[in-house]
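Here you go, one structure.
Here the complex is missing a single protein chain, while all its other protein chains stay put.
Labels run A, B and C following the written order; every chain starts at residue 1.
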């Protein structure tokens, strides 16, 4: 199964095409909508005020409620697009955003309105695809869960702490970054290979780094390994009835690029939202000189809570590839 | 350019095939040998005592000293293979190693001697490929450097500290992990894309996680982003003569999956060598019961110093893919 | 540049996603519509009576009239879908069609109405993609032309012969096959490689066999080589001013998988439309017994004339891949 995400924040629609979907998967639209709702903005004091239904229209690949096995395309129309907010940004790349890199990459032809193809809004079709992947994985006993492991420097924050941290950042006209811990359980041992293009960690990382704002991916003890000795890092094997298991899971469920039957556990680092209310230093590309920038409009001070279903979606698609679904 | 690494630790030979190599690259064998020597074991008190020349034989793709543009195969013969050390490990998977995962994955047909295809020795052909990639990149002004950023919990250790930390681990019959910081400078802005399979971070991570023992990859501020605010994380733009640059490089040279012209900077986490002298808990796969294991033979207490040229090799190959070389 | 075509004949819409489109290509919608019109049915006595506008809606990847470089999605709504014609075919696979193979492949979940994803209608998005590719190729001096080389056994038929052959088949409640000769001129020497996945003929054939009804692909003298000697088959080189050219083009512009600067010339075999008015032998899949089938509804007695822009589209996409566009 592979996917292509298309669309721009202020174009007619965004969407996804999935090729290689198995035939006969019951498309539970309520579940898909619920996943999209987890990602959707505009739900409270913590988020941007842009409100869109994010209602997917399935154009192909589903017949009488089930996948047909042929390419599945779903689109979500853009309805709430206020282009005027963005016009002045054309020549003033926003620090931390892809504006400058994209202007070079695409020779100035990119749709700069609202981040264009780089907009966080493009994670909606990813969540659609991930929801479909979850439906398939659930049938095979695979479950994916995630939680905020760090927010603004606070480890394992409670919901109250999350609200407090985000509101404080908003009050300061600023934003905060975090990290998300994700676990894929129910994948049996023996998927993956050590080689380039086949190893479990490489497959996951490819999907995870395709999520905007992800800047780090680490499995099991991750960067904690740098402070450990082998005697701590090695997960001792033991028999759990007829099953071989490990007492700890420092390896995050993967040895030598192959799953070992323990939960696949990883953490991703999420950079703070680059769009902040404060004045920032930038350059004026049309005049080739330094400039000041104040970004107006509606912006999340923190996307980490909304990123949970997105990271799960990327993990679900990675798991499908790993398991050959 | 893509590569296939083949071989087993105790088979006839290991090697690599490179497809898509540009024609006309002068193959500087002295440089390649020097890179292989940086990785080679047996050079001092800090390393395993296995000694092999690691002399590559180029079977194809080079004619009159230059690459031909057709597939290049290089092999390194295995000469110093003492198989008896490993026979008893067949049914006793070593904790932290891929033994168990591989036994499931390959149905017991894998070559278990010395880690087989999972052996760290397989990084020698990777270094060969990376050395060739470096030769091409150097012609384009791209330089790759790396250093140990953490060893056994100590940040930016001096050579004396490295020796001390490794010797202490050896004395304890243990091993230590670390982290490596790597920088790719000279890549201009505009390479990569935000999409799956094309984004700069995804490409790098795919190569880096294919290196045995790498368990985490993070760009720029990496997991530090989880403790930062947007106002700290955003790299302010300024004009440096006619060039657009950023005052900081928290993004690690990549925005939205596209290079921004600043050095590509990343860090990888390296797990401690799983082979340690201490007795460990494992299982006996042939009898389905718990067992004790003492690993004999020669083993590195720390592979981090030898991993520097390997990480650079992976980065060089990733850079070639990113730049379309 | 790669493409994914999606849609079913009687679903909401068909379409295509193109990834890797270069930025800055002026999207000449009049040209694209003209190409779609060449393929469209319902234009005369020779064709099916299904009439649809085939008006593409571009959802993404185009901004202010030019491609942005990010994925381009275009959809064509299905409006004239009379599903009742097809209901009875569910259990009676039509000879020559994919009905039976698809029922096995997709476990009965395929959309069987009007051929579903196998419908010739799916060539409309292919023509859209090919038209865009032609716009890019024209800028580089590459031109693609095609003609009917055989129709119903008649070589190089005149328009009058085409009409006569098709009408005769229709009168007999039958259909006719043919062959199309296509030439891609303006590709300079040196594109392609001998190796799997890179050779020019392999690349072209991959695109051409993805066109429904194509059953053969041959370059230059093609199957005529089987009756030739080397002295006839070898194209003699000569200097044409500073350019190296060949006096004949038996090789079809490709030697050893690499273009030689002469026009890329190939022929494709097109099977007769399987949907014919005559009663045919088939099986009843639900009862596991032999059955008779009469296909009702509207059907082309010959798709060869309409296939010309489709073959050109496939050739245009193949040329883009070959030239690294």
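Here is the rule we use: a residue touches a chain if its C-beta (ideal position, glycine included) is under 8 Å from a C-beta of that chain, and two chains touch if they have at least 3 such contacts.
Computed from a predicted structure; not experimentally measured.
Asks: For the chain left off this view, which of C:40, C:102, C:184 or C:320 is in contact with it?
Replies: Considering all chains, including the one not shown, the answer is C:102.
Asks: Can you say which of C:63, C:112, C:128 or C:219 touches the chain missing from this structure?
Replies: The one listed residue touching the chain not shown is C:219.
Asks: Write down which of C:20, C:41, C:114 or C:252 is the residue touching the left-out chain.
Replies: That would be C:252, which touches the missing chain.
Asks: Taking the full complex into account, what residues of subunit B touch the chain not shown?
Replies: Looking at subunit B, the ones touching the missing chain are residues 4-8, 11-15, 17, 19, 23-24, 57-61, 63, 66-73, 75, 105-107, 109-111, 116-117.
Asks: In the complete complex, which positions of subunit A touch the hidden chain?
Replies: Answer for subunit A: residues 19-20, 69-71, 193-195, 198 touch the chain left out.
Asks: Name, in rising order, the residues on subunit C that touch the hidden chain in the full complex.
Replies: Spelled out for subunit C, the touching residues are 3-5, 93, 95-102, 104-105, 117-118, 122, 149-153, 169, 172, 174-179, 188-197, 199, 201-202, 205-207, 209-210, 212, 214-239, 242, 244, 246-247, 250-252, 254-261, 267, 269-276, 278, 280-283, 285, 288-290.
FYI, only the chains that are shown with their structure count from here on.
Asks: Over half of interface residue numbers shared between subunit B and subunit C means same, under half means different, so which is it?
Replies: Both copies, subunit B as well as subunit C, present the same residues to each other, with over half of the numbers appearing on both sides.
Asks: By mean C-alpha coordinates, which chain is most distant from subunit C?
Replies: Here the answer is chain B, farthest from subunit C.
Asks: Which whole number of Å gives the spacing of the CA centres of subunit A and subunit B?
Replies: Here the centre of subunit B sits 26 Å away from the centre of subunit A.
Asks: List the centre-to-centre spacing of subunit B and subunit C in whole Å, with centres computed as mean CA coordinates.
Replies: 45
Asks: Going by the touch rule set out above, which residues of subunit B reach two or more other chains?
Replies: Those would be 193-195.
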